[in-house]
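Only a single protein chain was left out; the remaining protein chains are all shown in position.
Moving on, here comes chain A:
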Amino acid sequence: MTAAVAPPRVSPTAHTARRLAVALLQMAGWFWGIAIVAIVAGNVIGWAVAGATDVSIAIYARQAATWFPFSLAIMLVAAYLRVHVAAGMTRRSFVRAALVVEVGAGLAYAAVLTALVLAERAVHDALGWDSVITEVQVSDASSPVWALFLDQAVPFVLGNLSGLLVGVVYLRGGAWWGTLTLPLTVGPLAVSMYLGGARLMELPGIWTTASDTQVLLLGAGVGAVFCLVTALVFAGLARRAPVTARP
């Protein structure tokens, strides 16, 4: 006999996206709180030792802001997919929610880091200090804000999507497959992050002759393709994932 069940008031995708966003926001609060303390401390130590801090300390948060959310994305798949399906929702809605939230988180992290770099630069300018960017990336202290943001946003978003992919591969394939496929699941992120390094080291390629803007846009294009492929593979694997019992 058919018994009708009313649809939930909020779509499962929106419901899960909100839950995931809250979880990531809590962790982001801790992360950026610690990062700001470290940035201030780095600047103070530089001033105390050398009389001035002529490099951007804030930009060093780039690595942490890539890999910390990456690890959170792995845990997000491990912790939430099982609970999501057990709560009566489809894998499809989990995939949608996870992708929306992780892309949003990547962009938000990029915006925060850009804002911190700019804020730090304003302080340095006021103190008569320089703000050289020594991190391996394309944009530098003279680049426009959009370039600085794009330079962070591409690896941050790709890092989050890679985390989802790594998480689902471990979930489905276990430790061996999860580890053996790391070059495939994390490789694109490494390529995206160190595209600027190829230019600095003058490795042969289009980046040796192209302008900063061209290299940045090339990196964004390649990164976007990586993001799309990573998201599609994640979606394909997650939508067929069995929900096993918690060990």
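One rule holds in what follows: a contact is a pair of C-beta atoms (placed from the backbone, for glycine too) under 8 Å apart; a residue touches a chain by one contact, two chains touch by 3 or more; residues count from 1.
The criterion applied here is as follows: contacts and distances are computed from a predicted model.
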Field: From "TlpA disulfide reductase family protein", "CoF synthetase", "ABC transporter ATP-binding protein" or "YibE/F-like protein", the hidden chain's UniProt protein name
entry: "ABC transporter ATP-binding protein"
Task: Decide which residue listed in A:Ala79, A:Ala141, A:Ala210 or A:Ala224 touches the omitted chain of the complex.
output: A:Ala79
Message: One chain isn't shown here. Among A:Gly88, A:Gly128, A:Pro183 or A:Pro204, which residue touches it?
response: A:Gly88
Statement: Where chain A meets the chain that is not shown, the residues are 1-10, 12, 15-16, 19, 79-80, 82-93, 239-240, 242-246
